[in-house]
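One protein chain is absent from this view; the other protein chains keep their places.
On to chain A.
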Amino acid sequence: MESDEDNMVDANDVESVDDDIYSGELEDDYYYSEADGDGGGEDGGGDDEDGPGYDFMAEAADDLVEDSLYWRQQQSYSILKEDDINQRQDDAITRVSTVLSIPKVDATILLRHYNWSVSKVHDEWFADEDGVRSTVGLLDRPAVHVSDVRELTCGICFEFFPRSRIVSAACGHPFCNSCWSGYINASVNDGPGCLALRCPDPSCRAAVGLDMVNMLASDEEKEKYARYLLRSYVEDNRKTKWCPAPGCECAVDFAGGAGNFDVSCLCSYSFCWSCTEEAHRPVDCGTVSKWILKNSAESENMNWILANSKPCPKCKRPIEKNQGCMHMTCTPPCKFEFCWLCLGSWSEHGERTGGFYACNRYEAAKQEGAYDEAEKRREMAKNSLERYTHYYERWASNQTSRQKALADLQQMQNVHLAKLSDIHCTPESQLKFITDAWLQIVECRRVLKWTYAYGFYLPDHEQGKRQFFEYLQGEAESGLERLHQCAEKELQQFLTPEADRPLKEFEEFRTKLAGLTSVTKNYFENLVRALENGLVDVDSNGSSSRAAGSKDTGGSKGRAGRGKANVKTGRNSDD
C-alpha cells in the first residue's frame, strides 16, 4: 500500500499528505467478508442490492427537511412522535381489552409479554387461555382465601395489620402497604424488568400491573414505570426503534421486511434501521459497528470495558461478571442465558452435547496458549493506534466537510438561489442544477467518509485490492474537489450584482456544473458498488462492470420509484 501513496497525493488530496504515518504492518482487525451482493449477515442484507442510481439524489434529499416528507411517504416506514406512540399503545391495549373482555391492566400485561403484537396475543389467548393466563400471571380466581378475620400478617415484615392496610394482587397473598411500596419501588429502580413484576410470594406467579403500581409506588417510581412502559412499546416491538439522534424523541415504525434499511427521521437525521447507526453505505453494518467501537475504544472507559467485560451474545450490552457460576443470565428484558466461557447459549450446554466439557476444553486450550491470539490482537490494536489515527482523521474531516456542505446547501436554497434568479433573470426552477450539485457534494462526503472505515479494515495482505481501493479513493477525492470547487468558487462570480456577465457565460457554467455533477455521481455510484462487492473485480480491471450488469432486473419493492436519477430503481436478490 505504501507504493500507492503517491497516487493519492497526486490526486490533490490534501488530507493524505501525511499518509506515511501508518505503517501497515499490523492487522489487528480482520477483513469482513463481503462477498458480492450481500455480506451474508442479516444486517446488511440487501442493503447493497439496490438498483444503481437511486441513492444519491434520494438520500441526499432526505437531508433536506422540506423534501423529506415527500420521500418518506414513499417509504415503508413511518415516524412516530411520543403522542403517536401513546396513541398506538392505547389502541393496542383497547383492542385486546375489548376482544378478550379483560381489564385494560391485564391487556397491558399480556401485550407486553407478547412484544406488543396484538395478533400474537389473540392467537395465543384463543389457542390456550388457561395456559396464557398461567404463563403471564393473570389469575381468574384468588390462589389463597383469606378467612374473615380482622387482622392479617404481612408476608414481608410479619407485622399484624387491620385488613384496611393490607393489599393483595389477584392471588390474595397479603402484604402491608409499606412493604408493597418498598417492593415495587425496589423493582422499578432495578430497571425495566419491573414491567413483569409478580406477587412477592415466591410460589406465586400473579402479575402486578399498572393499577397496583399507581396505587402503591411513590411518584418518582410511578413516572419511571410509565416511562418504561412507553419505552417497552418501542423497544420490545420488533417493528419499531427509537431514532438514535440525540434529543430526538421520535420512533420509527419500519414496515418493510428485508431490503434497504436507510430511514430518515423527522429531525432530518438519516440512519440505518438495521444497526441504528447513521446511514453508512457502502460499508456494511458489521464494519460500522467495529469502526465506531474502535473510535470510542481509545477512551479509558472502553479500555476497561474491553478488559473486564464481555458483551451479552444476544443484546450486546457489556456484562461484568463479578460472582457466581458460568451460567449467566442477562438482565431483563434480554434475559438471555449463556455460558461465560464460550458465550454460547446455555440451552446448548446440555449433557447431551457435552457442552460444558467443550468449555473445559476452552480452559485447557487457553492454558496451552491456543487462545492467546485474542490477547495478542488486543495488544496489537493498541499498537496500531497510529495507523488508526490516519484513517480516523480523514473519516472525521469528511464528516466535518459534509456538515459544512449541508449548511452551505441550506444557505444556497434560502438565500443565493433567489438572488441568482434575479440577477440572471432565470426562474428558480431552472437553477435546480445548483441544488443538485450541492446534494451530490453532501452525499459524496458521506460516502467518502465511510470509505476510510472501509480502508481501515481492508487487509494489508490483499495488496492488489488495497492499491486499487486507494486509487479509486484518490480519484473520488479529486473528482469531488473539482465539483466542490466549481459549485463554491466559480459560482461566486455570478452572485455579485455588478457582474454583468453575458448569458452565454452563465450557460457555460450551467453545462460545466451539471456535467461535473453527473460525472461525479456516476463515479461515486461505481465506487459504492465496487466497494460493496468487496472489490471482486480487482483482477479484471473494471471496477463495477459486472456488478452493474447484474442488477438490472428489478423487483418493485422498497425504494422503487424513489430515485430521481434515471437508471434502474428496482432491487433484486440474485446477487
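Just so we're on the same page, a contact is a pair of C-beta atoms (placed from the backbone, for glycine too) under 8 Å apart; a residue touches a chain by one contact, two chains touch by 3 or more; residues count from 1.
We take it that contacts and distances are computed from a predicted model.
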(message) Tell me the UniProt protein name of the chain this structure doesn't show, selecting from "ER membrane protein complex subunit 6", "Small ribosomal subunit protein uS10m", "E2 ubiquitin-conjugating enzyme" or "Protein-serine O-palmitoleoyltransferase porcupine".
(response) "E2 ubiquitin-conjugating enzyme"
(message) Please identify which residue in A:P142, A:G182, A:P311 or A:G344 touches the non-displayed chain.
(response) A:G182
(message) Touching the hidden chain in the complete assembly: which of A:P202, A:P427 or A:P502 does that?
(response) A:P202
(request) Would you mind spotting which of A:R163, A:H327 or A:K404 touches the chain that isn't drawn? (result) A:H327
(message) Out of A:A143, A:I156, A:C267 or A:C334, which residue would touch the omitted chain in the full complex?
(response) A:I156
(message) Touching residues of chain A against the unshown chain: what are they?
(response) 155-159, 173, 178-179, 182-183, 186, 200-202, 323-327, 329, 349-351, 356-357, 360
